[in-house]
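The complex appears here without one of its protein chains, the remainder shown in place.
Chain naming follows the written order as A, B and C, and within any one chain the residues start at number 1.
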Amino acid sequence: MISRRQIFAGAAVLGAASLVPGLGQAQPAPRRGGVLRISVDQAAGVLNPLLTRVNPEYLVAELLYSGLTRLRADMTAEPDLAESWTSTPDLAEWTFKLRAGLVFHDGTPCTSRDVAASFTAMLDPKTASAARTNIGPIAEVSAPDAQTVVFKLKGGYADLPVALAYTNAKIIPEKIAAGDMSVLSRSAIGTGPFKLVSFEPERQIVVARNEHYWDPARPHVDRVEVLVYPDPAAEASALIAGDTDLMASAQPSEFPRLASASGVKALRVPSGQFLNINMACDLKPFDDVRVRRALALTVDREAMVGFAAQGFGTPGNDTPLSPAYHFYQQAPLLKRNIPDAKRFLAEAGYPNGLDLTLVASDTPSTRTQLGVAVREMAKEAGFRIQVQTMPHATYLAQVWTKGNFYVGFYNMQASADAIFSLLYTSNAAWPETRWKNPDFDKLIGEARVTADEARRRDIYGQAQALMREGVPSVIPVFFDLLAAQRPYVQGYQLNPRGAVFSLDKLWLGEGAPKRR
Amino acid sequence: MTPLLEIRDYTLDFQTRAGPFRALDGVSLAVAPGEVLGLVGESGSGKTTLAMAVMRHLAGNARERGGSIRFDGRELIGIAPAEVRALRGRRIGMVFQNPATSLNPTLTLGRQITEVLERHRGLSPRAAATEAVDWLGRVELRNPAALMRRDPHQLSGGEKQRVVIAATFAVHPDLILFDEPTTALDVITGARILELFRRLRAETGVTGLYISHDLAVVSRIADRVAVLRHGRLLEQAPAATLFHAPQNDYTRRLIASVPKPEHRLVQDTPGAEKILEADHLGVAYWRPRLFGRQIFVGVHDVTLDVRAGEILGVVGESGSGKSTIARALTGLAHATGEIRLDGALVGRMGRAYRRAVQIIFQHPDSSLNPRQRIGEILARPLRLYGGSPREIPDLLAQVHLPAEYAHRWPHQLSGGEKQRVAIARAFAARPRLVICDEITAALDVSVQAAVIELLLDLRRQHGTAYLFITHDLNLVRQIAHRLAVMQHGELVDLLGIDDLGSGRENAYTRALMEASPAPVG
Amino acid sequence: MNDLLRRLLATRQGALGVVLLVLVAFCCIAGPWLAPYDAEQIDFLGRFAAPGTRHLLGADQLGRDVLSRLLTGARTTVPAALGATLLGTLAGAVAGTLSAYLGGHWDEAIMRTIDAVMALPGLLLALLVANTLGAGGLGAVLAVAVAFAPGMARITRSVALAVRRQEYVSAAIARGESGTYIVLREMLPNVVAPVIVETTIRVAFAVMLFATLSFLGLGAQPPAPEWGLMVSEGRRYLHQAPWLVVVPGVAIAITAIGFNLLGDGLRDALNPRDER
Partner (left out) sequence: MSARWLLRRLLLVFYTLLVVSILVFAITQVLPADAAVTLLGENASVEALAAVRSRLGLNDPVWLQFWHWIAGVAQGNLGVSMRTGQPVGPTMLIALSRSLLLAVCSIGLMLVVAVPLGVLAALRRGKAADLGVGLVSYLGVSVPEFVTATVVLVVLADRLQWLPATGYVPLTENFWDGVRHLVAPVLTVSIVLVAHVSRMVRSETADVLSSDYVAAARLKGLSGRVVLLRHVLRNALLPVVTVVALDVGYLLGGIIVVEEIFAIPGIGRQLLVAIENRDLPAMQAGALIMAATYAFANFLADLAYAFLDRRIRYE
């Protein structure tokens, strides 16, 4: 039994730590002013924060909007619009207190009514927001007074503060949330650290300091220009040439060049981003666990880090939790073992091998790299795999969550529960493998209502063991997140989650170019 | 008197892949001041090459092997390019064969005259314009001032040639080279241009070298005539002498092959039986338009007939509708009116009609399919009209071609030979009437004579009737029994050949006769 | 045929084009046997191996031998380009000839529609078709064929109209030949020559259009050793391993130049004016 006070205290302490950047290290005080140019590798087409889907859009939404909480680099929640929160002991009802004096960009105050309306909109299937399935089992949101928001859940959920930091869980004015949301596709009315100046989705998005941001100390820079570079080589060149200050993400192929370029600081952080080979556990031949294990045994995971991630990653052990997750359980790495693989395959009734078609979407291209490498590695054990690449749009429409053998790609999630219930529980939001394991479901459900850290670690450890056993998907490699910046950019921390940027916390130090 | 232009032992080769080709071989001739020398030769004789040698405008593969070309006492071979430019246009002018291509299509007529006046006579633009307008008047063009601003495409061929002549004479050159200046023009237009030249010559006293394949034309214009063949000068004499008493064999044959209207080649009279009748024939060429239809009339209300074994000549200027009649009678153009074969109305042209009425076209180069051998070309009509490919050697023999020609491709044959194959193809059907659509227009005089002889020969053997379409009145007067005269798509005259010059003919027919170059001899 | 080859070799472009294409054809036929390695054999330690004795033209990001991939890939790249062009030509030639034969309003309607389709840039049309048919070899072949067909129709029609005006065609009509005979025996052999020239030159475009489609992710799909795809994949490692772009890039250029030269050579060799 854990008291609400304890949880509240924990959150508050961590929140305070992050408010003072570089606490414990001797870092120069943030400088105010300047223009930051950050490059992204894809257009940020969607401006409505409830509907954003890709990292550049998350980045822009984060500049313009705030949520109740924010995700730190260690995957804990820090206060954002909410300054504190408490829960009932069964973790089924949570109360969030808002900061005082919040205002939207248009000058109207931001109250709990706006928050409640925003969440109601997110949960409405008609809005089609990804937040609906990612912010926890919320049953009802209410606003008893102007500063208080109460979440009633369908069951206990320990990770709610982290879940509410979800990329799409941004607060918008009530009149928009309850009315016509299309206005948000052209303009931005949020409570974020910046206001929208110009929006050209394929070229650049410019934002300028929000003078009425709740934290008077931030943002440090006056203006952020988000520049779109569809070509990764060109994006790297632009940073090397000094046209940009920061690259939100870098391709492994460009990373060595960036690392060796003068005037560029390469950034790298281990992450839980992974590629996997999804197998339909309800269809032949993958309904037989021996076939799945046979495939898992053919993969040389150390080599795969080289092939798929150019060495910038860590080997995976067929669970979606990497060492970057809080509840990661260490286990010996599965070794490539062709005789065993052959034996499993023969036992499953395929002594002469198996013909399979592995579908890989064309974005990101590492999906294909992984597919081709798996094909070659599995050849020896008798898997005759044909790799079929298709445009992402076609893949989404025809293969994703429907196909029986395809390559998946996921960003790191904020919590173990988020990734497990996204992909692997029986009622997963995205039932890719249709792996129905009641024991596993029970464990995940139990962890949700458990507040005790050690107990949760134990439960999640058992769940990971079940996955290594059952192999609903082969997860051979986790990617490191790569980025690069000019050395004068200070206070930027690469977040392993991949979709969190916190650009309001960085500043431009000595040597930054003067830009108007 | 010293000659203005004197060419001695001039020899010139063209480098070709097969080795040097001798284009001019020891040519010597002289043109005295004020004289016009006619230079006659068939295609490939080297007459244009000689003119270009005088103009110092030779192709890159030309090699001068010896001799001299002296103009006004100065040797031209080997002079500097700058001196060449000072001669060209200024002292030696030139009138070209085809006025349609020798005028720059994108410059106004005025500019094309003033540019030479400014360059060669050093006139100011204003003075040059005045002078140009004056000259346009002198070549009998109407409204010269307005013409200055017009573009070449707005003028007829004859008018364009007058502009070229004006531009050439306006510079007052000492010598003018005429390279077949009337060949591309109609009979009547050509005759008027010759008239103009005679007048200008009298006014200016210019010296001329007049090049032509047409002996009749040269006989009208030149003081002396030189005959060129295969690059060699065969004979040179005063015009009258040459035509009356040619020394050289080839000259004699050449003169003999010139059509002389009085010299009838056909003596018989055809039967009264009408093979083919055309009643109120009309062909309207129209092009579809987005809004309504714009109609271009081809021929209008033509009624004529051809009798068994008869040669019916059809004459007229280009565009008068002669060929349209041929196309209508062979089903190539959709016609209104009625056609009768042996008195029976022809509805759809069936096999019998096709077989009875055959056609031979003008251009030997395009009338044989380049991707078929001669044998295939002849075998097709044979099979179609109940013959057998075994008859091919006979057919070839009939047109005086060796049997092994069956294995050749069209491009391996000369123009005259191709036309013989086309004749053989027509006769493969054993037709009763052959329509000859300007079949000798593209041929040299001597080849033309041989083709005519062949046609008459075949007629003697098979009793075939001909509908002989031509613009050459002299030729048709030699062979036709009756004459149909076309003007602006209408039949203006249809008369027996004996009625020509009897006063019963149409005024237009008379004009046509007068314009036809007076025959030689 | 020998005669044509002789004339072709006599032209400078033709001779050079034939030499280049014989080389390419040799790769297409014997490529897989000549390849020192399996084109898809991955090698962890050999990744990004520079050209040298072990890998003559280097190795790629998966340690696959570039020379082997090049030799094996010739079989995908060149026949696909040829096939697409021939397909496009065939479709275009049928439409063009039909239009010229039907004439009048039909001709007007067909040609204006073809003109309208040509207002869409070829690459865009190919992109749309490739997206519709799904990425991959066959889709790309059809996409290129569809992109080429309107242009070929236009060319065929103009050639056919020119041939239609020839007197030997008039002679055949006047002789009472059937439409089929005239189109097939009199017209077609004469239409074919200029169309062949145009087709040859278009193969060069097809090779490049394929490469471009692959570059945009819609052509051949990994792990196929298609040349355009190799360039597109290698482009990401340009700074690490430039040979991954250079080698297949040069192969594409050589093939394209070969077909361009052959086309120009054929134009001269098939020109009836020079037939002596």
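As a working rule, a contact is a pair of C-beta atoms (placed from the backbone, for glycine too) under 8 Å apart; a residue touches a chain by one contact, two chains touch by 3 or more.
What you see is a predicted model; the values in this text were computed from it and never measured.
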Legend entry - Touch partners, limited to displayed chains, of the chain removed from view: A, B, C
Inset, instruction - Kindly state which of the options C:Leu57, C:Leu142, C:Val197 or C:Leu216 is in contact with the chain not pictured. - result: C:Leu216
Inset, instruction - From the listed residues A:Pro49, A:Gly67 or A:Pro391, report the one that touches the chain absent from this view. - result: A:Pro391
Legend entry - Contact partner of the left-out chain, one of C:Val117, C:Leu161 or C:Leu270: C:Val117
Inset, instruction - Decide which residue listed in B:Arg8, B:Arg65, B:Arg90 or B:His230 touches the omitted chain of the complex. - result: B:Arg90
Inset, instruction - Could you please point out the subunit C residues that touch the chain left off the display? - result: 112-113, 115-124, 127-129, 131-132, 134, 204, 208, 211-212, 215-216, 228, 231-232, 235, 238-239, 245, 249, 252-253, 256-257, 260-261
Inset, instruction - Name every residue on subunit A in touch with the hidden partner chain. - result: 43, 45-48, 53-54, 125-130, 132-133, 182, 184-186, 200-203, 227-231, 233-235, 237-238, 240-241, 243, 391-394, 396-398, 400, 429-430
Inset, instruction - By the contact definition given up top, give the residues of subunit B that touch the hidden chain. - result: 55, 57, 85-90, 93-94, 96, 98, 101-107, 115-116, 119-120, 151, 153, 164, 167, 290-291, 294
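Criterion: only the chains that are shown with their structure count from here on.
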Inset, instruction - Measure off the straight-line distance from the CA centroid of subunit A to the CA centroid of subunit B, and report it in whole Å. - result: 87
Legend entry - Rounded Å distance between subunit A and subunit C, as computed from the means of their C-alpha atoms: 45
Legend entry - Cα-centroid distance, subunit B relative to subunit C, in whole angstrom: 46
Inset, instruction - For subunit C, write out the residues touching at least two other chains, lowest number first. - result: none
Inset, instruction - Would you give the residues of subunit A that are in contact with at least 2 other chains, written as numbers and ranges? - result: none
Inset, instruction - Spell out the part of subunit A that touches subunit C in their complex, as residue ranges. - result: 232-233, 251, 253-254, 256-257, 300, 303, 306-307, 310, 360, 362-363, 365, 368-369, 371-373, 375-377, 387-391, 393-394
Legend entry - Of subunit C, residues touching subunit B in the complex: 104-105, 108, 166-168, 170-177, 186, 189-190, 272, 275-276
Inset, instruction - Going by the contact rule at the top, pick out the subunit C residues touching subunit A in the complex. - result: 40-42, 44, 47, 61-62, 131, 134-136, 217-218, 221-223, 233, 235-240
